[in-house]
Every structure is written in C-alpha cells, then in structure tokens.
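Note that this complex is displayed minus one protein chain, with the remaining chains in position.
Chain nomenclature is as follows: A and B, assigned in order of appearance, with residue numbering initiated at 1 for each chain independently.
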Amino acid sequence: MAGLVLRDIRKSFGSVPVLHGIDLELASGEMLVIVGASGCGKSTLLRLVAGLEEPTAGAIELDGRDVARLDPAERDIAMVFQNYALYPHMSVFDNMAYALKIRGLSKADIAARVRETGEMLGLGPLLDRKPRQLSGGQRQRVAMGRAIVRHPKLFLFDEPLSNLDATLRVTMRAEIKRLQRRMGVTSLYVTHDQVEAMTLGDRLLVLHKGRAVQLATPMEVFERPADTYVAGFIGAPAMNFLPGVLSHGGTAVTLDLGPVLVFADGRRAVADGTRLTIGIRPENIAADPDGLELQVDLLEPLGSETVVIGRLPNGELLSVKVPKAEAPTERMTIAFPAAHLHVFTAETGLRLDP
Amino acid sequence: MNGRTDWTAHIVLGLGVLLFALPLWLVLVASTQDPAMIGRGELSLWPGGGFSVYATVLREGSPGVAPVWHLLLVSFGMAVGIAVGKILISVLSAYAIAFFRFPCRMLCFWTIFFTLMLPVEVRIIPTYAVMAGFGLINTFTGLTLPLIASATATLLFRQTFLAVPDELVEAARMDGAGPLRFLRDILLPVSAANVAALFVILFVYGWNQYLWPLLVATDSRLDTIVIGIVKMIGTGDTSIEWNRVMATAVLAMLPPVAVVVLMQHWFVKGLTEGDK
Partner (left out) sequence: MERRTIFAGWALPAAFVLPQLLLTIFFFLWPAGEAIYGSLTRQDAFGIKTQFVGFENFVDLFTDPLYVESAGRTVLFCAAVSFLSMGVALLLAVFADREIAGRGFYRTMLIWPYAVAPAVAAVVWLLLLHPQIGMIAHGLKAVGVDWDYKINGGQALLVVVLASAWKQVSYNFIFFLAGLQSIPRSVIEAARMDGARGWRRFRTILFPLLAPTTFFLLVVNLVYSAFDTFGTIQALTQGGPGKSTETLMVKVYRDGLVNQDLGGSSAQSVVLMLGIVALTVLQFRFVGRRNSS
C-alpha cells in the first residue's frame, strides 16, 4: 500500500488558473474525499493525479516516487468514472481483464483474478454479459471491479454514484466504504454531494475556486468549519448567517438585529467594533418565549422534523429545524444558544476562534 | 391508429412499391424472352423461354463486350478495392486528426475537407492528364486508386470518433493502452456499425461508377459491368439482342442491391447519421 503526496500543485488551462497550489498528504490506506461545488477544480485535481492532465507546476509523489510527468499507464492507478466508461463491445469479463492483458499476465492468472474479484462484487453470474445488458447498479459494480482487479496502488473515484437513483446510491455508498476498508487501498474520492463526503471520507478536502479551504475529518469540518463558505456548504439545511459587531471587550457580539450574544468559548483577541458574521445551524436554534419573533413564511415537513423558514423583524430569512410536534403555524419566538455559535470575520469570511 | 386500417397509406405505398418493382419485373421478364419479339415491342408480362440466357451472357457476353463473368469480376474488384481502401485510409487519417495534436493538423484537415468540393466529374480532363503522366491509364490501379481518397469518409469517421466519450479513452489509458492498441481494441470495435454502413455505401459507389472507368480504361479487359451494359446498348438500334442486355442488367443490379437489402439496417443508420 502506498501513500500519496501532492506538493503545491498548480494547473492553468491557457491563461485561466484552475488550481492555485494544492498541498496534500494521504496516509497509506486512507480514504480522502474531495468535495466542492461544480467548477471548483476537484475533477481537475483528480485527473492530474490520474495522469490524464499534466500539472502546470508541482509534484505528485506516489510511494515516494514523483509521477507527475508519467503516463497514466506507468502510475499503477485505477479510476472509477462517473459514467462508468465500460467498453461497450466487451463482456464484463473482458472489461475487467483488459488492463491485465495489456500487462501481459497469463490467461490463467487473468481468469483467476477476474473470477475472484467478480465473486467478491457479486458479479459471478454476469461475467459473460455485455454492459448494455446490465442495470445501473451492476454497471457501477463492474466499473469498481475493473479498478479492483488490478490491485492498484491508488483508487480514484470521480463522482461514481451521481448516475444512480437515490436508493441505489445509499446502498452503493455503503458498499464502496466496506470494500475500501477491506482492500485497504489508498483512495481519492471526488463528489459534490455533502452526504457522500461526510459518510465516506476518513478526511475531507473542501475545495473552493481552486483553493483548499479546509482539510480535516468530516466531524471537524462540520463542527468547526474554516470559513463561511465551508460552513454554508456542509450541512443541510444550510447554516444561517447573521451580521453583527464584536463588543464587550471581545467577549460578545452585538447582532445588527439588536440582541447581544455572549460567547461561550471565550474572548476574541481583536478590537471591539470588528464586523463579524455569526453562523448558527437551523437545528441549534432554540424556541424561547422571551426571544426574537419569527414570522412563519414556509413550512417544510421532513417527517419527524419540520424546517421552519421564517422572517426576522428586519425582514431577513432564517431557517429553524424543530421537532414535528413543535412546528408553529404563524409565528414562533427563538433564541441563539451561545454554545452553538460559529464566529467568522465578516471581511475575510475566516473563522475567528478565541 | 385506433386499430383501423390506414387504406390511404397502403394505396400510396403500394403504388410506390410498384413504381420500382414493376420495371424491375419487366427487365427480368424481358431477359427470358425472344429478342426478336422484344424488338417488335411484343413483351409479355410473364417469363417465358427459360433462364438459359444467363448462362450464355455469363460465358459469352455480347458482341464487342467481354463475357459478363469477367465484367462482374472487374466490378467486384473495383467496388471492394475502393470500399476497403477508402475505409482504411479514412480511418487512419480521421484517427490522426481526432486523437492527436501535430504540426499542420488543421491544414491537413482543411486540405482533405476541400476535396469535398472536387468530385471526379468536375476535374475529369485534368485528372486524366495526371493519370496519363503516371502511366496509370488502362491499369486496375488507375481504375481504383484515384477514387480511394475520400473527404466524405474521413469527415464521417472524424465525427464518429469525436462522439466517442472522453471517459472511454481515459479508461483505456488508465488500463495501459497506447494509441495503436486503443485503435485496435476499443475504437474500431466501437465504430464497427459505422464501418459496416460505410462499406455498403462505398461498395455501391464503386460498383456504380461509370464516368471514371469510361475515361481511364479503354482496354475492354478492364470494362466494368456498368460500362459493358452501356456498350451493349450502343446507340439503341433494333438489332440489339435485348434479352442479353436485360439479363446483364439483372446481373449488374443483383450484387449492390443484395448488399443494400441484407445490410439495410446498418446502411440506413450510417447514411442518415453521417449526412451523405
């Protein structure tokens, strides 16, 4: 098993920079998920590692060897594509065997390895079928099998679940996680889906406009987002943001709405009067008879819970998640518990910790 | 619709079928009848006299024309040679243009594209002169080679190749396939339907050539069946053995029609998807 190191990877298409210097280190056997909105450069980063694009600058080390200028074939990396990219004219068996044939393995070895992998993925009875005779989930499995059968040093996944329907996506997600654990292969997984990112990754890399904004475990990203972009991107429904200024010697924020919230975790070491953005997740907002009034605009029942979208006295929209039984009809009064506040500097959007 | 029989459609299409089938039937009938009777215009609508005329024309042909088996052989060689040759060089050039970046790539493309506007008919005289310069008059090479260059086939394959998903190419590269292996193992099998369709179109194209063989091959040993038939009719006077002409016409139509009908599905798809 191998580790992967990226050093200051930059990529421009013509004069358009797409990646502005990405540094990354993956431990052997780790699953790292790259997540971001479309156009953030996540697919480009994956293709650079695959060798399908050449970086403008920077080094890619696999197992201690710089592979940045090598052909994909020489890197010993396997990739699962978004649309699977199965060879339409070859049977499932031949699809999985193709890379092994090119490597010049013996017929017997190839057959043994393909059958073993096929069994593992439950593809045994399908080995003679053509891709067009398979369902979406089966194709997805073949695409995985084609990658696994090679015993590569590194797995790359390019949004492999985005072409599946919702139920199948959940099943395959679990299956990918189980397989990856079992095989212990270092993996890079690209997705725009935050649920996939949270559930699959040992760590997440959040990309925004070609820059790495946060690299941390899923829970850390959720609990301590590095900036307002990450805070808004991870979590559903999205975090609420309220403007305010630092006051009381850095120990509290005075919201533009009026209320003063005292920080639970201590004093911020910048000058009073600094503009802040306060983030609070909808599920953390509490009902409070003495709190701010929220005029109900829309109710979105999710089943056991209901999302209330309402208007604050100044007209701003705010979403609150409440248990079904507590869903208001016209108005509710709310408070922002100090323990759940995320504090960001308004100017830069960066997290401001004590 | 609604389970009712659409009589208008059946009548119109039936007439359409007759428009093509009836003349063909007459040609077939005429081939079995006495030439003198045909010459007098007394053609019956039912075959008579047997099909021995086919054996005769295949063996002997007509006065001044090579035996029909030989005409068929030349036509077949020409049609297959042109179809295979065109497909071969067009696949290669389209592959180079679609999958590589090399100096003068677009110049090559436009040079080939430009010949779309130079069908053999508009440049017969000068092409004839060039052929004479190469000493290719009255050779089989001269008959086929100039017709092998093809902008149409190149453009068609380029379009087909451009439509191959990028991911498929990338998957092959990740699997370790180089350009030659990719062409052989992935691209050609994936484009097999287009190749088949183009083969039909080009086979018919090669088989039906008239002007070019007329120019470049004056030696009767290089006469194709289309040339042979026009020679048989000559100026169309009554001393012609019409049954032999008609039998030859049937034999001339048979191979290309068979290819088109047997490969109808692929052929129609290839023709309409490639536009021309």
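Convention: a contact is a pair of C-beta atoms (placed from the backbone, for glycine too) under 8 Å apart; a residue touches a chain by one contact, two chains touch by 3 or more.
Please read all numbers here as calculations on a predicted model, not as lab measurements.
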item	value
Which displayed chains the hidden chain touches across the whole complex	B
Residue in contact with the excluded chain [from B:55, B:118 or B:192]	B:118
Residues from subunit B at the interface with the omitted partner, ascending	1, 5-6, 8-10, 12-13, 16-17, 19-21, 23-24, 26-27, 30, 38-41, 43, 89-90, 92-93, 95-103, 105, 108, 111-112, 114-119, 121-130, 134, 145-146, 148-151, 154, 161-162, 166, 169-170, 173, 178-180, 182, 204, 207-208, 210-211, 214-215, 226, 229-230, 233, 235-236, 238, 242, 245-246, 249, 252-253, 256-257, 259-261, 264, 268, 271-272, 275-276
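In this text, only the chains that are shown with their structure count from here on.
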item	value
Distance between the centres, which are taken as Cα means, of subunit B and subunit A, whole angstrom	57
Residue ranges of subunit B in contact with subunit A within the complex	165, 167-168, 170-178, 181, 185-186, 189-190, 192
Interface residues, subunit A side, partner subunit B - complex	47, 50-52, 71-73, 77-79, 81-90, 98-99, 102-103, 146
